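Just one protein chain is left out here, and the rest sit where they should.
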Amino acid sequence: MVELTIDGIKTRVSEGTTVLEAASEMGITIPTLCYYHGLSCYGECRVCLVEVVKGDRSSLEASCTLPVEQGQVILTDSEKARKARKVIVELLLASCPNSKTLQDMAANMGINKIRFKIKDRGCILCGRCVRYCKEQMKSGGIGFVGRGTSRRVATAFDVTPEECRNCGGCEWICPVCEKACMAESLIDGLCGGCQNLAPVETCLVCTGCSESVGPQGHRVYK
Amino acid sequence: MVNDYEKVKAIVDRYGGKHASVIAILQDVQSEYHYLPEHALRAVAGQLRLPLIQVCGVATFFKAFSLKPRGEHTVTVCLGTACHVRGAPAVLDEAKRQLGIEPGNTTDDMRFTLETVNCLGACALGPIVVVDDEYQGQMGPRKVKKVLNKYKKTPRDRRHAEIVVSS
Partner (left out) sequence: MQRLWSAVELEKLRGRILSQRKPEKPCISICGGTGCHAYGCEDIAKAFKNEIKRQGLSKQVELKVTGCHGFCERGPLIVVYPQKIFYQRVSSDDVSEVIAETIIKGNIIDRLLYVDPVSGEKAQFEKDVPFYKRQQRLVFGNNGLIDPTNIEDYLATGGYSALSQVLFNMQPEEVIEEIKKSDLRGRGGGGFPTGRKWESCRNAPSADGIRYVICNADEGDPGAYMDRSLLEGNPHSILEGMVIGAYAMGTHDGYVYVRLEYPLALKNLGIALGQAREYGFIGQNILGSGFDFNVKISRGGGAFICGESTALMASLEGRVGEPRPKHIHTALQGLYGKPTNLNNVETWANVPLIINRGADWYSQIGTDGSKGTKIFSLVGKINNTGLVEVPMGITLREIIYDIGGGIPHGKKFKAVQTGGPSGGCLPESLIDLPVDFDRLTKAGSIMGSGGMIVMDEGTCMVDIARYFVQFLTGESCGKCVPCREGLDRMLDILTDITEGKGKEEDIELLEEIGGVIKEASLCALGGTAPNPVLSTIRYFRDEYEAHVRERRCPAGVCKALITLVIDVEKCTGCQVCARECPQGALSGEKKKPHIIDQEKCIKCGLCHDSCKFDAVIIL
(Lines give C-alpha, C1' and ligand atoms only; values in the text may rest on other atoms or scores of the structure.)
Protein backbone atom coordinates (compact mmCIF):
# COMPACT_ATOMS: atom_id res chain seq x y z
CA MET A 1 0.00 0.00 0.00
CA VAL A 2 1.10 3.53 -0.75
CA GLU A 3 0.23 6.53 1.38
CA LEU A 4 -0.26 9.90 -0.25
CA THR A 5 -2.03 13.18 0.40
CA ILE A 6 -4.68 14.46 -1.96
CA ASP A 7 -6.12 17.92 -1.31
CA GLY A 8 -4.88 17.77 2.26
CA ILE A 9 -6.44 14.38 3.02
CA LYS A 10 -4.22 11.37 3.65
CA THR A 11 -5.18 8.21 1.85
CA ARG A 12 -3.81 4.70 1.30
CA VAL A 13 -4.17 2.95 -2.02
CA SER A 14 -2.56 -0.08 -3.56
CA GLU A 15 0.58 0.31 -5.62
CA GLY A 16 0.09 0.83 -9.35
CA THR A 17 -3.04 2.94 -8.85
CA THR A 18 -3.08 6.23 -10.71
CA VAL A 19 -3.63 9.52 -8.95
CA LEU A 20 -6.87 9.93 -10.87
CA GLU A 21 -8.20 6.61 -9.57
CA ALA A 22 -7.05 7.37 -6.05
CA ALA A 23 -8.81 10.73 -6.10
CA SER A 24 -11.94 9.19 -7.54
CA GLU A 25 -12.00 6.61 -4.72
CA MET A 26 -12.06 9.53 -2.31
CA GLY A 27 -14.96 11.11 -4.16
CA ILE A 28 -12.85 13.86 -5.66
CA THR A 29 -13.84 14.52 -9.25
CA ILE A 30 -11.11 15.54 -11.64
CA PRO A 31 -12.38 16.51 -15.08
CA THR A 32 -11.29 14.13 -17.85
CA LEU A 33 -11.71 13.76 -21.58
CA CYS A 34 -9.36 11.23 -23.10
CA TYR A 35 -9.56 8.99 -20.05
CA TYR A 36 -12.09 6.18 -20.20
CA HIS A 37 -12.48 3.52 -17.60
CA GLY A 38 -11.46 0.18 -19.05
CA LEU A 39 -9.22 1.63 -21.74
CA SER A 40 -5.51 2.23 -21.37
CA CYS A 41 -4.45 5.68 -20.18
CA TYR A 42 -3.17 7.96 -22.88
CA GLY A 43 -2.46 11.35 -21.34
CA GLU A 44 -3.40 13.35 -24.43
CA CYS A 45 -5.94 15.95 -23.36
CA ARG A 46 -4.22 17.20 -20.18
CA VAL A 47 -7.61 18.22 -18.76
CA CYS A 48 -6.98 16.02 -15.73
CA LEU A 49 -3.86 17.95 -14.71
CA VAL A 50 -3.11 18.08 -11.02
CA GLU A 51 -0.44 19.93 -9.12
CA VAL A 52 2.26 17.72 -7.63
CA VAL A 53 3.99 19.47 -4.74
CA LYS A 54 7.61 18.64 -3.97
CA GLY A 55 8.96 20.82 -1.20
CA ASP A 56 8.75 24.42 -2.34
CA ARG A 57 8.47 23.41 -5.99
CA SER A 58 5.51 22.04 -7.83
CA SER A 59 4.72 20.76 -11.29
CA LEU A 60 1.64 19.85 -13.26
CA GLU A 61 1.08 16.24 -14.25
CA ALA A 62 -1.74 14.42 -16.00
CA SER A 63 -3.35 12.46 -13.16
CA CYS A 64 -4.57 9.67 -15.46
CA THR A 65 -1.05 8.53 -16.24
CA LEU A 66 0.59 9.47 -12.95
CA PRO A 67 1.18 6.49 -10.67
CA VAL A 68 0.85 7.04 -6.93
CA GLU A 69 4.05 7.31 -4.95
CA GLN A 70 4.73 7.07 -1.24
CA GLY A 71 4.47 10.49 0.36
CA GLN A 72 3.17 12.22 -2.74
CA VAL A 73 1.36 15.51 -2.18
CA ILE A 74 -1.32 16.26 -4.76
CA LEU A 75 -3.56 19.28 -5.20
CA THR A 76 -6.42 18.60 -7.60
CA ASP A 77 -8.05 21.98 -7.48
CA SER A 78 -5.25 24.47 -6.96
CA GLU A 79 -5.13 27.83 -8.66
CA LYS A 80 -2.29 26.64 -10.90
CA ALA A 81 -4.08 23.47 -12.02
CA ARG A 82 -7.35 25.28 -12.61
CA LYS A 83 -5.69 28.00 -14.64
CA ALA A 84 -3.93 25.51 -16.90
CA ARG A 85 -7.08 23.43 -17.33
CA LYS A 86 -9.02 26.49 -18.33
CA VAL A 87 -6.55 27.41 -21.06
CA ILE A 88 -6.56 23.81 -22.27
CA VAL A 89 -10.34 23.61 -22.49
CA GLU A 90 -10.31 26.97 -24.22
CA LEU A 91 -7.83 25.58 -26.75
CA LEU A 92 -9.90 22.44 -27.24
CA LEU A 93 -13.05 24.43 -27.74
CA ALA A 94 -11.31 26.58 -30.32
CA SER A 95 -10.61 23.44 -32.34
CA CYS A 96 -13.93 21.74 -31.69
CA PRO A 97 -16.55 24.38 -30.91
CA ASN A 98 -19.62 22.23 -31.44
CA SER A 99 -18.84 19.61 -28.85
CA LYS A 100 -21.41 19.76 -26.12
CA THR A 101 -19.09 17.94 -23.71
CA LEU A 102 -16.56 20.70 -24.15
CA GLN A 103 -19.16 23.45 -23.97
CA ASP A 104 -20.39 21.97 -20.69
CA MET A 105 -16.91 21.74 -19.37
CA ALA A 106 -16.19 25.34 -20.33
CA ALA A 107 -19.33 26.47 -18.59
CA ASN A 108 -18.34 24.52 -15.49
CA MET A 109 -14.96 26.16 -15.42
CA GLY A 110 -16.33 29.65 -15.85
CA ILE A 111 -14.76 30.24 -19.24
CA ASN A 112 -16.56 33.20 -20.73
CA LYS A 113 -14.65 33.84 -23.91
CA ILE A 114 -12.57 31.91 -26.44
CA ARG A 115 -9.64 34.15 -27.19
CA PHE A 116 -8.17 32.01 -29.94
CA LYS A 117 -9.00 31.68 -33.59
CA ILE A 118 -11.70 29.06 -34.11
CA LYS A 119 -10.49 26.27 -36.39
CA ASP A 120 -13.12 23.58 -36.37
CA ARG A 121 -11.34 20.26 -36.72
CA GLY A 122 -14.34 18.28 -35.49
CA CYS A 123 -12.11 16.05 -33.38
CA ILE A 124 -10.00 16.52 -30.28
CA LEU A 125 -7.73 13.56 -31.07
CA CYS A 126 -8.36 12.02 -27.66
CA GLY A 127 -7.85 8.61 -29.21
CA ARG A 128 -10.69 6.96 -27.29
CA CYS A 129 -12.01 5.42 -30.51
CA VAL A 130 -8.54 4.22 -31.49
CA ARG A 131 -8.00 2.55 -28.13
CA TYR A 132 -11.51 1.14 -28.04
CA CYS A 133 -11.12 -0.42 -31.46
CA LYS A 134 -7.76 -1.88 -30.61
CA GLU A 135 -8.20 -2.85 -26.98
CA GLN A 136 -11.87 -3.77 -26.65
CA MET A 137 -12.70 -4.97 -30.14
CA LYS A 138 -9.21 -6.36 -30.85
CA SER A 139 -9.57 -4.91 -34.31
CA GLY A 140 -7.13 -2.06 -34.78
CA GLY A 141 -8.74 -0.71 -37.91
CA ILE A 142 -8.38 2.95 -36.98
CA GLY A 143 -5.39 4.91 -35.87
CA PHE A 144 -3.62 8.20 -36.01
CA VAL A 145 -1.97 9.46 -39.17
CA GLY A 146 0.15 12.53 -39.73
CA ARG A 147 1.74 14.60 -37.04
CA GLY A 148 1.40 17.95 -35.36
CA THR A 149 -1.58 19.95 -36.52
CA SER A 150 -2.16 17.62 -39.47
CA ARG A 151 -2.58 14.64 -37.17
CA ARG A 152 -6.00 13.02 -37.52
CA VAL A 153 -7.86 9.85 -36.75
CA ALA A 154 -8.24 7.80 -39.88
CA THR A 155 -8.54 4.43 -41.47
CA ALA A 156 -5.86 3.29 -43.89
CA PHE A 157 -6.29 5.11 -47.21
CA ASP A 158 -9.62 6.39 -45.87
CA VAL A 159 -11.56 3.27 -46.77
CA THR A 160 -13.37 0.97 -44.36
CA PRO A 161 -10.73 -1.50 -43.27
CA GLU A 162 -11.11 -5.26 -43.50
CA GLU A 163 -10.81 -5.46 -39.73
CA CYS A 164 -13.94 -3.32 -39.16
CA ARG A 165 -16.94 -5.25 -37.82
CA ASN A 166 -19.27 -2.25 -37.92
CA CYS A 167 -19.67 -2.36 -34.14
CA GLY A 168 -20.15 1.39 -33.97
CA GLY A 169 -18.10 1.56 -30.80
CA CYS A 170 -15.86 4.27 -32.13
CA GLU A 171 -18.81 6.63 -32.53
CA TRP A 172 -20.38 5.60 -29.27
CA ILE A 173 -17.26 6.31 -27.23
CA CYS A 174 -16.44 9.64 -28.85
CA PRO A 175 -16.83 12.63 -26.54
CA VAL A 176 -17.37 14.89 -29.52
CA CYS A 177 -19.53 12.87 -31.92
CA GLU A 178 -22.46 12.63 -29.53
CA LYS A 179 -25.23 15.18 -29.70
CA ALA A 180 -23.52 18.33 -30.70
CA CYS A 181 -24.49 21.68 -29.36
CA MET A 182 -26.95 22.92 -31.95
CA ALA A 183 -26.67 26.61 -31.20
CA GLU A 184 -26.52 28.32 -34.55
CA SER A 185 -24.17 31.05 -33.63
CA LEU A 186 -21.47 30.97 -31.07
CA ILE A 187 -20.79 34.02 -28.96
CA ASP A 188 -17.08 34.47 -28.32
CA GLY A 189 -16.66 30.85 -29.32
CA LEU A 190 -19.12 29.66 -26.72
CA CYS A 191 -22.53 28.14 -27.03
CA GLY A 192 -24.62 31.10 -26.07
CA GLY A 193 -27.68 29.09 -25.10
CA CYS A 194 -28.82 27.22 -22.10
CA GLN A 195 -26.14 26.18 -19.72
CA ASN A 196 -23.86 29.12 -19.93
CA LEU A 197 -26.32 30.87 -17.67
CA ALA A 198 -25.67 28.63 -14.70
CA PRO A 199 -22.84 26.26 -13.86
CA VAL A 200 -23.74 22.65 -14.47
CA GLU A 201 -23.13 20.00 -11.87
CA THR A 202 -21.16 16.98 -12.98
CA CYS A 203 -22.91 13.69 -12.41
CA LEU A 204 -21.15 10.85 -10.73
CA VAL A 205 -22.46 8.33 -13.23
CA CYS A 206 -22.22 10.52 -16.27
CA THR A 207 -20.39 8.85 -19.15
CA GLY A 208 -19.29 11.86 -21.06
CA CYS A 209 -22.68 13.58 -21.04
CA SER A 210 -25.01 12.31 -23.68
CA GLU A 211 -28.03 13.93 -22.05
CA SER A 212 -29.43 16.78 -24.05
CA VAL A 213 -29.47 19.99 -22.13
CA GLY A 214 -32.76 21.82 -22.11
CA PRO A 215 -33.57 25.23 -20.72
CA GLN A 216 -33.73 23.70 -17.23
CA GLY A 217 -30.16 22.62 -17.48
CA HIS A 218 -28.55 19.29 -17.03
CA ARG A 219 -30.29 16.44 -15.25
CA VAL A 220 -28.01 15.29 -12.47
CA TYR A 221 -27.85 11.63 -11.63
CA LYS A 222 -26.76 10.87 -8.08
CA MET B 1 2.32 -6.42 -59.49
CA VAL B 2 3.68 -9.87 -58.56
CA ASN B 3 7.08 -8.49 -59.25
CA ASP B 4 6.38 -5.55 -56.95
CA TYR B 5 5.21 -7.84 -54.19
CA GLU B 6 8.40 -9.88 -54.45
CA LYS B 7 10.45 -6.72 -54.34
CA VAL B 8 8.85 -5.61 -51.09
CA LYS B 9 9.08 -9.10 -49.66
CA ALA B 10 12.80 -9.17 -50.33
CA ILE B 11 13.20 -5.91 -48.40
CA VAL B 12 11.12 -7.13 -45.47
CA ASP B 13 13.06 -10.40 -45.39
CA ARG B 14 16.32 -8.51 -45.28
CA TYR B 15 15.30 -7.20 -41.87
CA GLY B 16 14.15 -10.59 -40.62
CA GLY B 17 10.54 -9.44 -40.65
CA LYS B 18 10.97 -7.64 -37.34
CA HIS B 19 8.35 -5.09 -36.29
CA ALA B 20 11.08 -2.81 -34.94
CA SER B 21 12.52 -2.51 -38.44
CA VAL B 22 9.39 -1.05 -39.99
CA ILE B 23 10.98 2.42 -40.38
CA ALA B 24 14.10 0.99 -42.01
CA ILE B 25 11.95 -1.19 -44.27
CA LEU B 26 9.87 1.78 -45.39
CA GLN B 27 13.05 3.76 -46.04
CA ASP B 28 14.31 1.02 -48.32
CA VAL B 29 10.95 0.76 -50.06
CA GLN B 30 11.01 4.50 -50.58
CA SER B 31 14.47 4.43 -52.11
CA GLU B 32 13.23 1.69 -54.43
CA TYR B 33 10.14 3.59 -55.65
CA HIS B 34 11.07 7.18 -54.68
CA TYR B 35 7.81 7.22 -52.75
CA LEU B 36 5.58 4.81 -50.86
CA PRO B 37 2.92 3.39 -53.17
CA GLU B 38 -0.24 2.01 -51.62
CA HIS B 39 0.44 -1.55 -52.75
CA ALA B 40 3.85 -1.46 -51.10
CA LEU B 41 2.41 -0.28 -47.78
CA ARG B 42 -0.18 -3.04 -47.95
CA ALA B 43 2.54 -5.56 -48.70
CA VAL B 44 4.70 -4.35 -45.81
CA ALA B 45 1.78 -4.53 -43.38
CA GLY B 46 0.85 -7.97 -44.63
CA GLN B 47 4.38 -9.29 -44.40
CA LEU B 48 4.95 -7.91 -40.93
CA ARG B 49 1.43 -8.88 -39.76
CA LEU B 50 0.85 -5.35 -38.55
CA PRO B 51 -2.44 -3.46 -38.87
CA LEU B 52 -2.24 -1.45 -42.08
CA ILE B 53 -3.17 1.73 -40.24
CA GLN B 54 -0.13 1.37 -38.02
CA VAL B 55 2.16 1.25 -41.04
CA CYS B 56 0.31 4.24 -42.51
CA GLY B 57 0.74 6.06 -39.20
CA VAL B 58 4.50 5.59 -39.36
CA ALA B 59 4.60 6.50 -43.04
CA THR B 60 2.76 9.77 -42.45
CA PHE B 61 4.52 10.70 -39.21
CA PHE B 62 8.07 10.87 -40.49
CA LYS B 63 9.08 13.53 -42.92
CA ALA B 64 11.32 11.19 -44.86
CA PHE B 65 8.35 9.44 -46.38
CA SER B 66 6.17 10.56 -49.22
CA LEU B 67 2.92 8.91 -50.17
CA LYS B 68 2.75 10.83 -53.40
CA PRO B 69 4.98 10.24 -56.42
CA ARG B 70 7.79 12.74 -56.51
CA GLY B 71 9.08 14.89 -59.30
CA GLU B 72 12.26 14.22 -61.16
CA HIS B 73 14.17 16.96 -59.37
CA THR B 74 13.80 17.71 -55.70
CA VAL B 75 14.32 21.33 -54.78
CA THR B 76 14.99 21.64 -51.08
CA VAL B 77 15.08 25.06 -49.46
CA CYS B 78 16.89 25.09 -46.12
CA LEU B 79 14.90 26.91 -43.46
CA GLY B 80 17.42 26.51 -40.67
CA THR B 81 17.79 29.43 -38.31
CA ALA B 82 21.02 30.65 -39.88
CA CYS B 83 19.44 30.56 -43.33
CA HIS B 84 16.30 32.20 -41.96
CA VAL B 85 18.11 35.23 -40.57
CA ARG B 86 20.00 35.49 -43.83
CA GLY B 87 16.82 35.66 -45.88
CA ALA B 88 15.65 32.11 -46.62
CA PRO B 89 11.92 33.00 -46.47
CA ALA B 90 12.28 35.28 -49.50
CA VAL B 91 14.08 32.48 -51.33
CA LEU B 92 11.30 30.04 -50.51
CA ASP B 93 8.64 32.54 -51.60
CA GLU B 94 10.39 32.96 -54.91
CA ALA B 95 10.76 29.20 -55.39
CA LYS B 96 7.05 28.77 -54.65
CA ARG B 97 6.23 31.48 -57.15
CA GLN B 98 8.51 30.09 -59.82
CA LEU B 99 7.22 26.54 -59.48
CA GLY B 100 3.65 27.48 -58.66
CA ILE B 101 3.43 24.94 -55.83
CA GLU B 102 3.59 24.83 -52.05
CA PRO B 103 6.32 22.90 -50.23
CA GLY B 104 5.64 19.17 -50.18
CA ASN B 105 4.04 19.25 -53.62
CA THR B 106 5.11 18.37 -57.11
CA THR B 107 4.58 20.34 -60.29
CA ASP B 108 1.96 18.97 -62.69
CA ASP B 109 4.60 18.06 -65.24
CA MET B 110 6.34 15.94 -62.56
CA ARG B 111 9.56 17.83 -63.02
CA PHE B 112 10.03 19.44 -59.62
CA THR B 113 9.12 18.58 -56.05
CA LEU B 114 9.53 21.45 -53.63
CA GLU B 115 10.64 20.61 -50.11
CA THR B 116 11.89 22.45 -47.07
CA VAL B 117 14.42 21.20 -44.56
CA ASN B 118 15.16 22.50 -41.10
CA CYS B 119 18.93 22.75 -41.41
CA LEU B 120 21.52 21.03 -43.48
CA GLY B 121 24.38 22.19 -41.30
CA ALA B 122 26.08 24.11 -44.07
CA CYS B 123 25.24 27.37 -42.35
CA ALA B 124 28.25 29.26 -43.68
CA LEU B 125 26.75 29.11 -47.15
CA GLY B 126 23.26 30.20 -46.17
CA PRO B 127 20.72 30.66 -47.52
CA ILE B 128 21.05 27.27 -49.13
CA VAL B 129 19.01 25.50 -51.75
CA VAL B 130 19.77 21.91 -52.64
CA VAL B 131 18.63 20.61 -55.97
CA ASP B 132 18.89 16.82 -55.98
CA ASP B 133 22.33 16.49 -54.39
CA GLU B 134 23.88 19.75 -55.50
CA TYR B 135 24.27 22.54 -53.01
CA GLN B 136 23.55 26.09 -54.13
CA GLY B 137 24.94 28.46 -51.56
CA GLN B 138 24.44 32.16 -50.86
CA MET B 139 21.07 32.14 -52.52
CA GLY B 140 18.92 35.19 -52.97
CA PRO B 141 15.48 35.37 -54.51
CA ARG B 142 17.12 36.57 -57.68
CA LYS B 143 19.19 33.43 -58.14
CA VAL B 144 16.24 31.05 -57.82
CA LYS B 145 15.10 31.32 -61.42
CA LYS B 146 18.62 30.87 -62.75
CA VAL B 147 19.16 27.73 -60.69
CA LEU B 148 15.81 26.22 -61.64
CA ASN B 149 16.36 26.95 -65.32
CA LYS B 150 19.51 24.88 -65.20
CA TYR B 151 17.50 21.83 -64.18
CA LYS B 152 14.57 22.48 -66.46
CA LYS B 153 16.83 21.68 -69.37
CA THR B 154 18.21 18.40 -68.10
CA PRO B 155 16.55 15.35 -69.64
CA ARG B 156 14.12 13.34 -67.61
CA ASP B 157 15.39 10.35 -65.75
CA ARG B 158 13.93 7.45 -67.75
CA ARG B 159 13.71 4.96 -64.96
CA HIS B 160 11.87 7.44 -62.86
CA ALA B 161 9.46 8.22 -65.67
CA GLU B 162 8.51 4.57 -65.96
CA ILE B 163 7.58 4.41 -62.33
CA VAL B 164 5.40 7.43 -62.66
CA VAL B 165 3.62 5.89 -65.63
CA SER B 166 3.17 2.48 -64.05
CA SER B 167 1.62 3.90 -60.92
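Per-chain residue numbering starts at 1, and chain names A and B are given in the order in which the chains are listed.
Basically, a residue touches a chain if its C-beta (ideal position, glycine included) is under 8 Å from a C-beta of that chain, and two chains touch if they have at least 3 such contacts.
As the structure is a computational prediction, the values presented were derived from the model and not from experiment.
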Selected from A:Leu4, A:Ala107 or A:Leu125 as touching the chain missing from the view: A:Leu125
Among B:Leu67, B:Met110, B:Leu125 or B:Val147, which one is in touch with the chain left out? B:Leu125
Contacting the left-out chain in the complete assembly, out of A:Ala94, A:Ala107, A:Cys133 or A:Ala156: A:Ala94
If the hidden chain were put back, which residues of chain A would touch it? 43-47, 49, 59-62, 65-67, 80, 83-84, 87-88, 91-92, 94-95, 115-117, 119, 124-125, 144, 146-151
On chain B, what residues meet the omitted chain? 18-24, 26-27, 57-58, 61-65, 79-82, 84-87, 90, 93-94, 97, 117-126, 128, 135, 137, 140-142
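Here is the rule we use: only the chains that are shown with their structure count from here on.
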Distance between the centres, which are taken as Cα means, of chain B and chain A, whole angstrom: 38
Chain B contact footprint on chain A (complex, rising order): 140-147, 154-157, 161, 163
Give the list of chain B residues in touch with chain A in this complex. 38, 41, 51-57, 60-61
